[in-house]
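A single protein chain has been removed from this complex, and every other one stays in its place.
== chain A ==
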């Protein structure tokens, strides 16, 4: 390397400006060329250029070299330069990828419209896109017809997706200590030993669908039919009774008057005491006939208590007080005697409370099996189906089907606590259509008359 004599050496800048690097460049160029092309053939030995093929037709499949422990990590390979030459300066080249063939990739030459037409390139691409989707759809349809959905035995020899992997993980898990598992469970939830099991839910066992009443037969025996009707009638009478009770407790507690009468009462109340109204005169008449008498009239001198009477009263009062005092004293003594029985009483109390508790628990267990209240609305059983004796024809041709199986199905689901009871939709929510009259439309009086508006 040559350096100029009079040049600063202190800063990097000085070096860059004043140092001649042509020799370095030429050296590097030569090196690169050598790397690219290789050493010239004249310098190479015969063994390097040629080799005798002994293996024959079979090609040696080279095994991938074993990784040594010292080898750098694979993830760092992108950071390493592949060139043998040390780069002159660190450069970070930003490659601007311009994928020119992107649109061409999507373009499938195999798919063409049936009719040959001349179209622009842009439109052709669009058309190709649509056609492609159509072909895909057709393929899907074909597959669906060929492959039935039910094409495997779920309960034997069928492996769920991901089951194999799970097995492997389970095998690995066996070897790992629980602390490690717990530590890693947050990152890899699959590592956790816990498995989600389908929650077993006890359902209401009652199911009316399973066992129809023999009286429901289209041609029942008289006893069965009568018993069915009797049970239904019993239910109905109970319902009527309950309704009557509710009515009595709510509606009939309050006096009900018609609207006109109500108004009349109000006017009567408001006009009370005013002169010139019929009510006033009636009151006056009442006053005339009956004499006024207070409930507790003031005492007079005539009915004053005598001294003797007062004395007797005082004596009686004193005696009463004494009696009460004696009773209290007596109670105190008896309580002292009772002390030894208190323990026994406490035991009895405890016994009774535990019994009550048990009873309550049993009741809850029973109600667990029956229909429960899941939502705001309570489940009410609908009316049972039945036929009146006059409608029983006795032949299959003439029997009229009763009841609604679909509704029964739905209600049985509700009864078994599978569905919560919702609100009954009394009318369907259809959007109201708002209609407007065109502002330019003119209405004549004859039109109104015609439509009776």
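FYI, a residue touches a chain if its C-beta (ideal position, glycine included) is under 8 Å from a C-beta of that chain, and two chains touch if they have at least 3 such contacts; residues count from 1.
We take it that contacts and distances are computed from a predicted model.
Chain not shown in the complex: UniProt lists it as "Pescadillo homolog", one of "Pescadillo homolog", "Vacuolar protein-sorting-associated protein 33-like protein", "Translation initiation factor eIF2B subunit beta" or "Protein VACUOLELESS1". Among A:152, A:262, A:357 or A:383, the one in contact with the hidden chain is A:152. Contact with the chain not shown here comes from a single listed residue; of A:36, A:364 or A:390, that residue is A:364.
Only one of the listed residues, A:65, A:199, A:275 or A:445, touches the absent chain: A:199. Only one residue from A:52, A:366, A:396 or A:440 touches the chain missing from this view: A:396. Even with one chain removed from view, chain A keeps its contact list with that chain: residues 130, 133-134, 136-137, 140, 145, 148-155, 158, 160-161, 196-199, 201, 203, 209-214, 216-221, 224, 364, 372-376, 385-387, 394-397, 399-410, 413, 417-420, 422, 424-428.
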